[in-house]
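With one protein chain held back, the other chains of the complex are shown just where they sit.
In order of appearance the chains are A and B, and numbering begins at 1 in each one.
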Amino acid sequence: MTTAQPGSARDTILARVREALRVPAPLPHMKSHAAEEAAPAGPASLTILPVEFARPWLPDGGDTPEACLAILTENLGKLKAVVHRAADPTAAAAFVADLARDRGWQRVAWHGHALVEPVATALPCAAERIDAGAFDKNALETCDAGITACEALVAQTGSILVSSATCGGRALSILPHVHIVVATLEQIVGTLGEALEDVRARHAGRIPSMVSFITGPSRTGDIERILVLGAHGPKELFVVLVG
Amino acid sequence: MAPRVGLAVASVLERLGHTCEFRSAQTCCGQPSFNAGYWDEARAVARHAIGVFAGAEAVVGPSGSCVAMMRVFYPQLLTGTPHEQAALDLAARTFEFGEFLVEKLGVTDVGARFPHRVTYHDGCHGLRELRIKNAPRELLRHVRDLELVECDEPESCCGFGGLFSVKYPMISTAMAEVKGGSLARTECDYIVSSDPSCQLQLDGWLSRSGKKPRTIHLAEVLAGADA
Partner (left out) sequence: MTPATSTAAPHGTFEAADPHDAKKKFLHDAAEHVRDEGHRAFVRKALGGYYASRDTQKARYRDWEHARDAASLAKWSAVNRLDELLPKFVANFERNGGRVHWARNAEEARDIVLGLLRAAKAKAVIKSKCMTSEEIHLNAAMEKDGYGVVESDLGEFIQQLRGEPPYHFVFPCMHVRRDEISDLFGKHLGTPPTDSPEELTMIARRHMRRLYVDADVGITGANFLVAETGQISITENEGNARLTAALPRVHIAISGIEKVVEHLDDLAVLLPMLATAGAGQPMTCYNTLYAGPRQPGECDGPAEMHLVLLDNSRTALLADPEQRDALHCIRCGACLNVCPIFKNVGGFTYGTTYQGPIGSVITPHLRGLADWNHLSGASSLCGACTDACPVRIDIHHHLLHNRRNAAKSAPSRLERLGHKVFVMVASRPWLFALGGAVFRKTLWLVKKLRPPLLRDWLATRDLPPAPAASFRSQWRRRS
């Protein structure tokens, strides 16, 4: 073990950084003049945020709620997530109960949330609430499925935004073999940029310890670059859209 | 190494009504030293070349790599020296042959005939330093009786890379094998190229491997070289 004082490595590194940056580096060669204009000579601060600059060029997320829903649904389909439209919470609960019956699930985990509770109480099998009392990871590991709410659905990428503060912690949306998300149409946003802006606004007081964009069931391409679903995270992702 | 290419360039340009001049004081663009990292040496050769071409209205070269050296890298090499402005002036007047016909002269049909099946090999300097992609294809599309097909990886490097071809010969050969193989699979009669260095590499491998096609320079096709 080195005997260096904890402070000195930090001081050394920051001093090296400051010294290194005394000579400015030129802007990389850009395609557009607008990009060059976004970066004035002098200190490397930008006159426009990269996300603003990129907005017209990134993939479309939809301009209207209808367009967003259509793009979201198409993207979720391509990701092999299953989308189910439910007219109301009762219909949502019935869908999940049917699923549990068909699959022969024994235990399903859930967290306390207005959208999730009615679904959990309608389950035909044991329902394990993981955020009341001490967290039991061994118990969660035996669950067939996990039901969570979400903070947003992002049309542009087909992503589900969850956080440890509002969606049952960290493990519920990643450990069980099946992940079921219960969401409303109002939670759909067009782009990743909007979703990130909302994260900052929603959690201005205290950012959750984990914020995660889930884009489809777990997958890997490590074996001969062939796509396989269900590497370590959930093998299946169901998105129940209420409304 | 290939005088007929230069003669073909002149023949095409003269057919279009232009006067060609060859300045015999020219030697080499200096790229071998530049690529090897010997920039002081490359600078000396660059200064000579700039002197040779001073005052020419347009400098046309049948080589993507040489033109890239003169247009893209001379200004970098000579930045901060008394020759910087001269390098920039030369860069503004230097063109690759196919690019010159299409972009500068606005010509795509030079009245050529070449009744063969051909494919085009994009030389890396022309493609990525000079941004030339469509010009040679436009020119070939207007050649009478010529059938143009694309191989499955037209933009892959042939593996020449100057001294790389002999400093890392096993890698260079593997690259020739991949690109040469792709080009040969088109079952073309000729592989058209705008860079004699690529031609040297590809022909070297094709002939050793017993594959049928050989390269031909774009200028020779347009000059109506009819084999």
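Everything that follows uses one rule, which is that a residue touches a chain if its C-beta (ideal position, glycine included) is under 8 Å from a C-beta of that chain, and two chains touch if they have at least 3 such contacts.
Computed from a predicted structure; not experimentally measured.
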Which residue of B:Ala36, B:Ala91 or B:Leu105 touches the chain not shown here
B:Ala36
What residues on chain B make contact with the chain left out of this view?
1-4, 6-7, 10, 22, 24-28, 30, 32-39, 41, 44-45, 48, 124, 127-129, 155-157, 159-162, 164-176, 178, 200-201, 203-205, 207-208
It is residues of chain A that touch the chain not shown, namely 1-2, 4, 6, 9-10, 12-14, 16-21, 23-32, 34-35, 38-39, 43-46, 49-51, 53-54, 56-60, 75, 78, 111, 130-131, 135, 137-138, 141, 156-159, 164-165, 168-172, 174-175, 191-193, 195-197, 199-200, 206-226, 228, 230-234
